[in-house]
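Up next is subunit A:
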Amino acid sequence: MVPTSHVLFLGAALFCLGLAIILTKKNTIVVLMGVELMLNAANLNFIAFARMHESLEGQIMSLFVIVLAAAEAAVGLALVLRVYQYFKTADIDRINSVRE
Partner candidate 1 sequence: MEDKLLSYLIFIPLIAAALVVFLPSKQAQFARWVALVATSLNLWLGAGLYFLFQGAEDTDGLALFEKQAWFTLDLGGLGQWSADYFVGVDGISITMVLLSVLIMWVGVIASWKVQTKTRGYFALYLLLTSSVLGSFLALDLLLFYLFFEFMLLPMYFLIGIWGGKRREYASIKFFLYTLVGSLFILAVIIGLYASTYHPEATGEYVGVERTTDDALSYARSVQEDVETGMIAQDQLVRKLDLTQLPDPRNTLVDSVLSITNHAHWLGWSLRGLAFLLLLIGFGIKLPMVPLHTWLPDAHVEASTPISVVLAGVLLKIGGYGLLRIAYPIFPDAAVSFSTWVAGFGVLSIVYGAYTALAQTDLKKLIAYSSVSHMGFVLLGIAALNTEGVSGAIYQMFSHGFISPLLFLLAGVLYDRTHNRNIADYRGLGQVMPKYTAVIGVAFFASLGLPGFSGFIAELFVLIGAFSSEFVPTWMPFVALLGIVLGAGYYLWTLQRMFFGPLQLRQSSWRESLTDLTPREYLLTLPLVIAALLFGLFPQWVLNLTNGGVSRLIEGVTNNQALLQLLENL
Partner candidate 2 sequence: MREVTITDRLSSISEQLPYLLPEGLVAITLLAVVLANVILKGKDHRVYGWITLVGLLIAIGYLCFFSLTPPSSTLFFGLIQWDQHSQYVKVIALLGTILTTLWSLSASNEKFRSKGEYYVLVLGLLLGAMFLGASSHLLMVYLALETLSLSGYLATHLKEDKRSAESSMKYLLFGAVSSGVLLYSLSWVYGVTGTLNPLSPTFWSQLNGLPLLAQIVLGLGVTFAIAFKISAAPAHLWAPDVYETAPLPLVAFFSVVPKIAAATLLLRLGLVVSPETAPGLNSYWGTLWPAIIVATLLVGNLAALLQGKAMRLMTYSSIAHSGFLLLAALAAPWASVDAFRIYGLVYLIMNFAAFGLIQQLHQHTGTDRISQWKGWGQQLPYPAILLLVVMIALVGLPPTAGFIAKLITLSAVFDVYSHTESVWMAWAGGIGLFSTVVALFYYLKIPYFLFFKKNEIFATNHSRISYREVLVSVLTLLLLIGFFRSDLMLEALNRLF
């Protein structure tokens, strides 16, 4: 059986990767992917801990997270599409019309 700590390390690595992507990448779609990584890191943790505690709460939580992550991705992609229509780019730094 895989020890819980292995999973936690993987989760932490995923989280850091996601955070790094968010902080460095400028393309909005890539940033959304980074967010997705963070959510999945949390999911891994939840499941690993659920197994450790032998309770179902973590698994239920991760199910909800998966559903909501999908919803968030749908909304996010729709908005990115809209932004792309207006700005012809998905680069965050070049999307700047509000503060003029």
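How were these candidates chosen? In short, all candidates are chains of the complex that A comes from, given by their letters.
By our rule, a residue touches a chain if its C-beta (ideal position, glycine included) is under 8 Å from a C-beta of that chain, and two chains touch if they have at least 3 such contacts; residues count from 1.
This structure is a prediction, so every number in the text was calculated from the model and none was measured.
*Asks:* Identify which of the numbered candidates 1 or 2 touches subunit A in this complex.
*Replies:* It is candidate 2 that touches subunit A.
*Asks:* Which residues of subunit A touch candidate 2 in their complex?
*Replies:* Residue list for subunit A touching candidate 2: 8, 11, 15, 18, 22, 28, 31-32, 35, 38-39, 41-43, 45-46, 48-50, 52-53, 55, 57-58, 60-61, 64-65, 68, 71-72, 75-76, 79-80, 82-83, 85-87, 92, 95-99.
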